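Have a look at the structure that comes next, please.
Note that this complex is displayed minus one protein chain, with the remaining chains in position.
So, chain A:
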Amino acid sequence: MSPKWTKRLLSLHRWTGLITGINILILSITGAYLVVAEDIDAWREAIPQNESIEESPLTALNVESYTNSLNIAYRTLLEHYPEARLQRVRMAQQDSIQHEFGLLQTDELGTEHFERYYVEASSGQLIDDTHMHDHSFTHWVLELHANLFLGIFGILFLAIIGSLFLISCISGLLVYFPYTFKLELGRVRWEKRWPIILGDWHKLLGLSSLVFNILIALSGVALTIGFLLSQMWVLQTLQERTSQQSLEIPLSQTRSLTKPGNIYQAFSKEFEHASIETLYYPGGPQGENHYLILANASGLFTEFIPLVITSPIHSPQELSQLQLPLWIQAVAISAPIHFGNFGGWPIKILYVLLGLSSGLLSCSGALLYARKRFRK
């Protein structure tokens, strides 16, 4: 590479690094926390999760008992909160033993509040209020990480930061990689002054976390822009489909809602190797006349691609799957790569360490720049 190009790339690396620096530091710290947030929350709230899993593994529950537990919980909640409207049910998966029911409740002023209730998947009994999840801190961190509390503008801003970070990583690779061959791998020149020591560590950390950083930046951009676009596509397609179908349904016949267990049963018959993640009751994005099911299939990589299924309110057993285009499937696969939730605790530990090293990279890069800038 000619010295002219090296200088250009170095300048690009420096400026993209400086622009993204503080954001990458925030994203790396919050991201490292979010990787293990679920485990920390479960441990902090001391929900007797593991004990119950050992006593009655979810895998041992057959369709009938799973269906019963959902229906018992549905009935119990309706008895306790007759005025509430069920919005969604997050069904127990392999790593959790409780269903989460989301209810919309109206207070005296007519304002609607969303409340979560947890029930045991084995029995359908409501879990005591004192054991309710309090995810306020995790939710705060998640908001900061995902949109900097700026909603859609924050998401778009982070998409730009992710793209610049990607450019910074690649330009760093192009500029420094030829020079690393002249150094012994892992050599830090401790005998030199601190800027050289810091520079050597910057290169070492950059090298160690390079592939991770590129993947995180790519998947982060996919999750921001790609997720927004895929959400728009799904919502539009769902609305088109459900509005066409709803023309055929007399609204007067569609007011009675079925129990979640019945939908689960119909789903289990048709999709043997899949599990429902969330069941949305009518009134959500799919419209007033349909249930919406988001499910996970099993299989190589397909486990990360959601199944989007609707069923009409008057005939919940008639399931109809929405075919997702390839680009949405690619966006879906980028989620586990970004979240690090695909391989148990070893991957989580690696993600935390690599994530924090990205933050250290931005700090060391800024220090190196400041030293050079103020030395002149």
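Everything that follows uses one rule, which is that a residue touches a chain if its C-beta (ideal position, glycine included) is under 8 Å from a C-beta of that chain, and two chains touch if they have at least 3 such contacts; residues count from 1.
Convention: contacts and distances are computed from a predicted model.
Peer 1: Just by its UniProt name, which of "Methylamine utilisation protein MauE domain-containing protein", "ABC transmembrane type-1 domain-containing protein", "FecR domain-containing protein" or "AI-2E family transporter" is the chain not shown in this complex?
Peer 2: When "Methylamine utilisation protein MauE domain-containing protein", "ABC transmembrane type-1 domain-containing protein", "FecR domain-containing protein" or "AI-2E family transporter" are compared with UniProt, the left-out chain turns out to be "AI-2E family transporter".
Peer 1: Who touches the missing chain here, A:Ala42, A:Leu174 or A:Leu210?
Peer 2: A:Leu210
Peer 1: Can you say which of A:Arg44, A:His139, A:Arg187 or A:Lys269 touches the chain missing from this structure?
Peer 2: A:Arg187
Peer 1: In the complete assembly, which of A:Leu235, A:Leu353 or A:Ala370 touches the absent chain?
Peer 2: A:Leu353
Peer 1: Residues of chain A in contact with the chain that isn't shown?
Peer 2: Within chain A, the residues touching the omitted chain are 177, 179-190, 196, 199-201, 203-205, 207-212, 215, 300-301, 304, 336-337, 342-344, 346-347, 350, 353-354.
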